[in-house]
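In what follows, a single structure is set out as structure tokens and then discussed.
Omission of a single protein chain aside, the complex is shown with its protein chains in their original locations.
Presenting chain A:
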Amino acid sequence: MSAEQLAELSDLFVVAAVLLYVVAMVGFAIELAFGRARPGVAARSAGGALGARKPVAVGAPAGDGAPGRDAVTGLPGDHVDAGGDATAPASGGDVAAAGDDGAPPSRAAVRAGTAALALAWLGWAANLGAIATRGLAVDRWPWGNMYEFVVAICFAAVTAFLVTQLRANVRFLGSFVMVTVALGLGLAVKAFYTTAGPVVPALDSYWIAIHVSAAIVASGLFTIAGVSGVLYLLRGDGLSRLPARADLERVAHRAIVFAFPVWTFAVIAGALWADRAWGRYWGWDPKEVWAFITWVAYAAYLHARVTAGWRGRSATIVQLVAFGCLLFNLIGVNIFFEGLHSYADVD
């Protein structure tokens, strides 16, 4: 296949991914809507889908170790104590699907969720196909401009969601992740689209594989955390069909715990590359400034989460501010500032 054909195929794959993500979103939404409403705080699950295959009784408070000091119960205005609810076995960290809370959920709802998951995997494959064919078409790492970068971040976010889903049930996040990535890909196509082609010499380095890939992985994980954070704030403490706050908090925290070292690595790898390309490892280029701000903001989240009076809502707000910084660094800096990182190729 010629490079042009591959590039066209890549564009088709992106469209296919958007469509699949949208349909998957609907499926996940049906599952949520026809599932049972859940209380605001308590995290419950169907008895350790993950830990309990060994002969171990995992009936214990969700936050092991220090019940009452866990983030779950540390929320201001909590009325339900997860630890005190002995009848609902919870294997910590293992979060429940909407229907698992006791009363059997509607069959059709569960089926919609399962179908949505399959479609999400298909969309993921299309997204992967889009990246791979683009890479083959241009014969370089396919994240040399903002369009390619956003497509890759969406892929990373979906990967993070689906891989987590393999380990623990996080289907409740499905529709929100899907709508985010569908919008992300749509934005990439509508606003940032760049025809396949070579990059400027400064980007032609093996460092792009290291630095940008790390940034993409971290951004994908931060996106999952951001989606959870927004839901956390939207949802009150009471009964709601939206996922439980504790579940959202936990998913967000895990995602950031994974993403933060990766982001740290991305920044430092960027410094190494800058040292190769521009003659200094850190020069306060706008992109560097905002990467630093993002890093500090996520560090603040990690600290806020263990500071009395800052957990829960406040920490979530910090997290979302950090996510805002990340998005601004990704999009705003490319558009508003002129710097050495101006590779976005956005007209």
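The working rule: a contact is a pair of C-beta atoms (placed from the backbone, for glycine too) under 8 Å apart; a residue touches a chain by one contact, two chains touch by 3 or more; residues count from 1.
Following the convention adopted for this analysis, contacts and distances are computed from a predicted model.
The listed choices are "Cytochrome c biogenesis protein ResB", "Signal recognition particle protein", "Putative multidrug export ATP-binding/permease protein SAV1866" or "NADH-quinone oxidoreductase subunit N"; the UniProt protein name belonging to the chain that is not shown reads "Cytochrome c biogenesis protein ResB". In the full complex, chain A touches the omitted chain through residues 48, 50-58, 60-66, 69-71, 91-94, 167-168, 195, 197-198, 200-202, 204-205, 207, 250, 253-254, 257-258, 260-261, 264-265, 268, 271-273, 275-286, 289-290, 292-293, 296-297, 299-300, 302-310, 325, 333, 337, 339.
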